[in-house]
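Let me begin by presenting the structure, written as structure tokens, before commenting on it.
With one protein chain withheld, the remaining protein chains of the complex are depicted in position.
We call the chains A and B, going by the order they appear; numbering starts again at 1 in every chain.
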Amino acid sequence: MANAAGAHHDEHHDHYPSFFSRWFCSTNHKDIGTVYMFVAMFAAIIGGGMSWYIRLELAEPGIQFIQDKQFYNVLLTAHGFLMIFFVVMPGTIGGFGNWFVPMMIGAPDMAFPRMNNISLWLLVVALLMLLISAFVEGGVGTGWTVYPPLSNSIYHPSPAVDFGILSLHLAGASSILGAINFIVTIFNMRAPGMTLHKMPLFVWSILVTAFLLVLALPVLAGGLTMLLTDRNFGTHFFDPAGGGDPILWQHLFWFFGHPEVYIIILPAFGIISQIVSTFSKKPVFGYLGMAYAMAAIGVVGFVVWAHHMYAVGLDVDTRAYFTAATMVIAVPTGVKIFSWLATMWGGSIEFKTPMLYAFGFIFLFVVGGVTGVTLANSSADLVFHDTYFVVAHFHYVMAIAAIFAMFAGWYYWIGKMSGKQYSEIWGKIQFWIFFIGVNVLFFPQHFAGLAGMPRRIPDYPDAFAGWNYVSSIGALITAVGTLLFFVILIRTYASGAKAEQNPWGVGATTLEWQVPSPAPFHTFEDQPDMSGKAPAE
Amino acid sequence: MRNKLKMILSALAGVLISMGPAFAGPNGDVRSSDWQIWLQEPASPTADRIVAFNGQLMVIETLIVIFVMGLMAYIAYRYSAKNNPVPSKTTHHVGLEVAWTILPIFILVGITIPSLKHLYFADRTPDAEMTLKITGNQWYWNYAYPDQNNLTFDSIFVPDDELKPGQPRMLTVDNKVYLPVETNIRLLMTSADVIHNWAIPSLSVKLDTVPGRINETWTRIHEKYVGKTIYGMCSELCGVNHGFMPIAIEAVSKEDFAKWVKQAQAKFASDDPKANVIVRLASAKVTR
Partner (left out) sequence: MANVRQKNAKTAVVLFSVVAGMIGLAFASVPLYRIFCQTTGLAGTPSIRSQAPEKATDIDFKVRFDANVNTELAWKFKPLQKEITLKLGEERLAFYEATNLSDKTITGSAVFNVTPLKIGQYFVKIDCFCFTEQALRPGETVQMPVSFYVDPAIYEDKNTRDVKTITLSYTFYPVKDEQKVSAVRPSATPGNKG
């Protein structure tokens, strides 16, 4: 936000509104994107802090710090909610999506600027409600999956769970409105000649993500409403005492929950595609294959949900189907990985910080992807379900991978967003610290999981002490890497070198590199015309 | 070609599997040991298959990771801006794109077919010689033997300060559940309150206990585990003390099992069911 003050004496003659109306009543996609990223970073500090506190507790066997075991459950629940709904989604979709989707398709702004503002502030309110829920009468200790009966009024009588549910309702409404805004913008507001098959892959990724949001989130909203009425108004949707079925909640939740993990990772795919192409100085290899692989992942993502429920007591044919269907997902994700490699093959690669993060992303995604193949097997799930192997898997493939994409995107676009360039050497140091940190943190969790350590426990048998200790050291290194990022962020705004219009050279071909840095308040003086041009990337 | 591949795979898997026995738990008990990096030793026919299958999977997956890492390392060296100043313009190669779509499909089919065989084996309902009924409670397990005159007892976590020397921390319970070896045992599971999960890694048993319905699976403990204790832990978040409801199975010979049943019936007979119900209602109120 440091650029708000500095922007006034810049060379372009935009008229900026006052501080309050610029940042609180904003209808400008770039300002809204900036606030989204601010929210994401704020939530990341809290959610990350929670995970470091959890690792501190788990560093040694026995109870060291968290005497209240309910509070431990609250921490892991809130960590999940915060990281999913208030860090990754606002960061990739709200932040980078808002900033660069209109710019990349040559649109003046989002289709519904005021609705964009509503989405933003609904999310902020949702975040506040979630934080309140953690501190109301015992908090929400149900895990992010909120499985009844544990989440019903008998076993979680405090209003904390109701706060949590309402928070998710608001975050869901925010995301649905945002998704509709993106779809309408991408469908109707593209510059002349910018056909769907010319759109940059980041725009494609946001389009597919937006469709997943529109289809999946209402199901969560419906399920949450039933949970709320079960808790407060005596209905029995999920209560066996009244003829309901707690397993139905799991079906509804995971019908949303599985597409949700693609909602998290697809925008990351988009960011990585842009970066790999830019720094290899080559267009994306197999552009159409890449775009339709994302669409395929989105479609298949809706028919694999019960692989989260192998242990619940599904009959064997159902599990066989979900095993086979889940395996299918490995095909389009494989296409993505090989296409990135082929994009780099024959390129002239510059290892700037964003490209290091893209390499790191591919590494994490491949490691997490192959363990995903293990977990797809309902038979192997008999030993892996709910162990640390699962924790290691999803942090590799989706959580830390998405964080890597966000760091990559930040280093890639910060010049365009702030007009200031980060320090390359410090960016690289930050990458290596963070990369080593997360691997030391999460790789040993594979071993703990193979040896049989269950998730979500504040204390463990002494045999697991070794790998947990290593893992906690990794958390410490990761923490140093994260703090260094915030130092770099502040230094960039305070004293970064002035960013050029295109700092990355011939590889950066998308439209955002054809406007000045920082991007002017109104992006395009004339609408760009893409007729007759090759696919942007 | 295919046979050769299979041979190599199973040889590599053999190396991994041979690491299994290395991870027998302390005192010969069946639980994890310090710095363990592989599955616990298999103690049932299902676990034999799952451990072997996981070994094969891990070999395939490690090879894939090494392959991709190798490509990335080569690309990083060969196509760096220094070594390759002029980028190529190639953006399509139909053959390559088809290959990297088709090849993974073959690998995945190769994984899925044995996987489904193991799945159906683990679900097979062999003629069970006895039944153990497991009821999850916040936060202890209740075991019932309907074929042994409905012998019933609770199995409750022993906290650190009450442990006797030699008892493992976080895994010890007051009453172990006794099961005979080399016996097909039907496991029925349900819950009295929230969803729990009765999980024994070395038996490859992991099934939710869901209130209002019953789930069924089976197991058969190998003979060599007579006199050993097999450990497991609750594997579904079930509230405050989720981490503190371990499972301990004492594997015994059929003769010893019969003897134990007699003793246990005397020991647990004094439990008046009515008193039991009232005690549980009271405890339920307190914990909520």
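Here, a residue touches a chain if its C-beta (ideal position, glycine included) is under 8 Å from a C-beta of that chain, and two chains touch if they have at least 3 such contacts.
These numbers come from a predicted model, not from an experiment.
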item	value
Selected from A:Val35, A:Ile54, A:Ile165 or A:Ile183 as touching the chain missing from the view	A:Ile183
Identified contact with the non-displayed chain, of B:Thr135, B:Thr172, B:Ser202 or B:Thr219	B:Thr135
Sole contact to the chain not displayed, among A:Leu122, A:Leu252, A:Ala376 or A:Ala463	A:Leu252
Contacting the left-out chain in the complete assembly, out of A:Pro61, A:Pro200, A:Gly313 or A:Gly369	A:Gly313
Those residues of chain B which, in the complete complex, touch the missing chain	123-128, 131, 133, 135, 146-147, 150, 186, 188, 190, 192-193, 211-216, 273-274, 277-278, 280-281, 284
Hidden partner interface residues of chain A, rising order	111-112, 176, 179-180, 183-184, 187-189, 214-219, 221-223, 226, 234, 237, 240-243, 245, 247-248, 251-252, 313-318
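Going forward, only the chains that are shown with their structure count from here on.
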item	value
Where chain A and chain B are represented by their mean Cα positions, the distance between them in whole Å	31
Chain A partner contacts - residues on chain B that touch it in the complex	23, 25-26, 31-40, 46-47, 49-51, 53-54, 57-58, 61-62, 64-65, 68-69, 71-72, 75-76, 79-81, 84-93, 96-97, 100-101, 104-105, 108, 111-112, 115-116, 118-120, 122-123, 138, 160, 168-171, 189, 193-195, 197, 199, 201, 204-208, 210-213, 215, 231-244, 288
Residues on chain A engaged by chain B in the complex (per definition of touch)	61-62, 69-70, 73, 141-143, 147, 149-150, 154-155, 157, 240-241, 245-247, 280-287, 289, 311-313, 316, 319-320, 323-324, 327-328, 330-331, 334-335, 337-339, 341-342, 344-351, 359, 362-363, 366-367, 370-371, 373-374, 377-383, 385-387, 447, 450-467
